[in-house]
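Yeah, one chain of the complex is gone here, protein chain that is, but the others are all in their spots.
Each chain carries a letter (A and B) given by its place in the written order, and its residues are counted from 1.
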Amino acid sequence: MANPNLQLHDDGRLRHFLSVEGLSKQILTDILDTAESFTSVTDRSIKKVPILRGKTVANLFFEASTRTRATFELAAQRLSADILSLDIKTSSAVKGESLLDTLHNLEAMQIDMFVIRHQDSGSAHFFASHVHPGVSVLNAGDGQHAHPTQAMLDMFTIRRHKQQFEGLSVAIVGDIKHSRVARSQIHALNILNTGQVRVIAPPTLLPEHCETLGVQVYHDFDEGIRDVDVVIMLRLQKERMTGALLPSEKEYFRQYGLTAERIKLAKPDAIIMHPGPANRGIEIESSVMDGKQSVILQQVTFGIAVRMAVMSMIASQPGLDG
Amino acid sequence: MANPNLQLHDDGRLRHFLSVEGLSKQILTDILDTAESFTSVTDRSIKKVPILRGKTVANLFFEASTRTRATFELAAQRLSADILSLDIKTSSAVKGESLLDTLHNLEAMQIDMFVIRHQDSGSAHFFASHVHPGVSVLNAGDGQHAHPTQAMLDMFTIRRHKQQFEGLSVAIVGDIKHSRVARSQIHALNILNTGQVRVIAPPTLLPEHCETLGVQVYHDFDEGIRDVDVVIMLRLQKERMTGALLPSEKEYFRQYGLTAERIKLAKPDAIIMHPGPANRGIEIESSVMDGKQSVILQQVTFGIAVRMAVMSMIASQPGLDG
Partner (left out) sequence: MANPNLQLHDDGRLRHFLSVEGLSKQILTDILDTAESFTSVTDRSIKKVPILRGKTVANLFFEASTRTRATFELAAQRLSADILSLDIKTSSAVKGESLLDTLHNLEAMQIDMFVIRHQDSGSAHFFASHVHPGVSVLNAGDGQHAHPTQAMLDMFTIRRHKQQFEGLSVAIVGDIKHSRVARSQIHALNILNTGQVRVIAPPTLLPEHCETLGVQVYHDFDEGIRDVDVVIMLRLQKERMTGALLPSEKEYFRQYGLTAERIKLAKPDAIIMHPGPANRGIEIESSVMDGKQSVILQQVTFGIAVRMAVMSMIASQPGLDG
C-alpha cells in the first residue's frame, strides 16, 4: 500500500507522512536528527519557534485518542501553527457527507496539513492521493495498517539510549496481528538496519507469513526475550479476548506479561517501551512499568519533538533544507 | 425583524451583522470589497494579519455545523483573535441557565464578538439587542430566518465570476420555504440590483406570498433555469420528506435535481453554486457538482475572506475606515 512517490516530492523531500514503509534510511535518519534539535526547544522555558506561523494544521480524529492527538496539537502549537480541531463524528458526517467531500471542503479552507486518524486501513493514503499540491497529510494511525509517527518516536527513544541500531536486538511482544504500531516499528527497525527484530506472540496474534516482514518469530516469551537490548510491549485490546483468540487475562499475563522476573532474561541494560495506554497487570507488571528500565514516559515526551520534526520537514521549502 | 439601526452605529458603520435585510447597497459592496483584499491574505504563505490581536471572539454554536464553524474560527485566527469555542449543549444549559443569563455571563468575560448559530429565528437579534456597547453579534444562522455571511460569500462568488449584478439572472432552486440561506440570498441579490431573481420549487416548499420578496416563481425547473447566469441549489433537508411535503427522493431528483442535461438550458457560462453539504444524487447530480461550471468549493474558500471582512469592519474604529 505504501507508495514512496506519494510520500515524497520529486526532489526527494518529504511531502506526506503516511507510512514508514517505502522510506529510505536517510529520510528516517533526517527525522531523528531534526527531532533531536527540537528536544532542545521543548526543554527550554519558552517552548516556541515560528516555523509554522500563519500555517493551518487540521486535526481530523475519526477515532478517540488522547496522547497522539494532544502531542500533535502541542507540536503544532510549539511550531506556532494555527490549529483547527474537528471532531468528525459530531459534525458534517451527521449530515451524510462523504469522506471525500469533507476532505475537499476542508481543503477549500486553505488547510496546509491534515493530521488524520481513522479506523480504516488506507484512509491516510486515500486522503493523500486526493489533496492538491501544497497540501500534506500526516497519518496519525489508520486501521491496522500504520502509525508512522509512533514508530519514529520509538526509534528516537531507542537511539537516545542505544546510540545506533546496528547490532541491537529488539523484541516486540503481544498482539502483532492487529497492531499498526508493531507494523510500523518493524519497518522502521529494518530500514534502520537493526541487528535483529523479534516478535513474540501466540500464533493467534501473529499475522500470516509474518517472517516475510523480516522478523524472527517466538511463541515463548522467555526464549524470545533472552539477551535483547529493547523490549517493546504492545497494548492488549481486551476486545480481542472474545472470539477465542486468547484464553484469559490471567493466562495471558502468565505467558506474555512482562514481569520483573522475565526482564532479567534480557540484557542488564535493556530498555522497556510501550506505546500506551498500558494495561497494568495484563501485558506488563506494574512495578516494571514504573521501574528504572522503563522509558515509557520518555516516549511521550519525545513524541512531541518527533512530530515537530515531521511537520517542519514537510513545511520546508525546496533548496532551503539541503 | 431586521432593524437597520440595530446593525449600524450612528455614523453608519457596521456594529452587528444579523441579516442582509435592511442594509444598504453601499455596506454590502464594502463587505465584498474588503473581502477582496483578504483573499490575498489567505492566498499567501503566512495567512495572518494582526487586526483582531488581543480581541476575543466567542463561537456559540447551539446547532451542529462543520463548515460555517470552521471558517469562522479560521477567519478569527487569521485576524489573530483569541477564540473561545463553547459547545452550549454540554455546558451551562445543562444547569438550567437562561439564554440571556448565559449571554450576560459571557459578556462579563469581556468578549468582543459573539458568533451565534441557533435553531430559533430571531435569536441573533435577541442577543444583539441585549449586549453592551462595544460588543458585537454575528449571525451564523438563526432558525429559518437568516444566514447573512453565507449570502455574502455567495455574492462574492457571483461577483468574482460575473463582475456585476446588474443584468444577471439568478435562480435559487429547492426548499426555499425552510431555508435561511435562500432568504438571505434573495435580500442580498435584490439590494445589489440583480437583474432577475428566480425561485424554483414545488408549491409545498415555497413560503406564502413569496412574490413579495421580489422574486419570480417557477414550479418547473426546465422553464426556470432557462438562460440564467447563476444556479444556486439548496440542500434538501431529508426530514422534510416526511410530512408529505415531498413525494420521494427519486421523484424529487427527477423534478428538481440539477443534471448535466438540465444545465444545458442555462447560459453556457452559467455557474453552479451550493451552500453545502450537498446530497449527491438528490438535489444535484454528482458529475455536475464536480463539473467545470461548479464553483461550490470556491464558495468555501471565499467564506473565510468574507467572514474576515465582516469581523474586521465590525472591529474598525470610527474615522479610521472612511
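We adopt the following convention: a contact is a pair of C-beta atoms (placed from the backbone, for glycine too) under 8 Å apart; a residue touches a chain by one contact, two chains touch by 3 or more.
Quantities reported herein were computed from a predicted structural model and do not represent experimental measurements.
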Residue among A:Ile158, A:Ala278 or A:Val310 that touches the chain left out of view: A:Ala278
Contact residue for the chain not shown (choose from A:Arg53, A:Arg67 or A:Arg226): A:Arg67
Contact partner of the left-out chain, one of B:Leu14, B:Val41 or B:Leu106: B:Leu106
Residues from chain A at the interface with the omitted partner, ascending: 42-48, 64-67, 69-71, 73-74, 77-78, 276-280, 297-298, 300-301, 304
Absent chain, residues of chain B that touch it: 53-56, 82, 84, 86, 90-92, 94-98, 101-102, 104-110
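Following the convention adopted for this analysis, only the chains that are shown with their structure count from here on.
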For chain A paired with chain B, centre-to-centre distance based on mean C-alpha positions, whole Å: 41
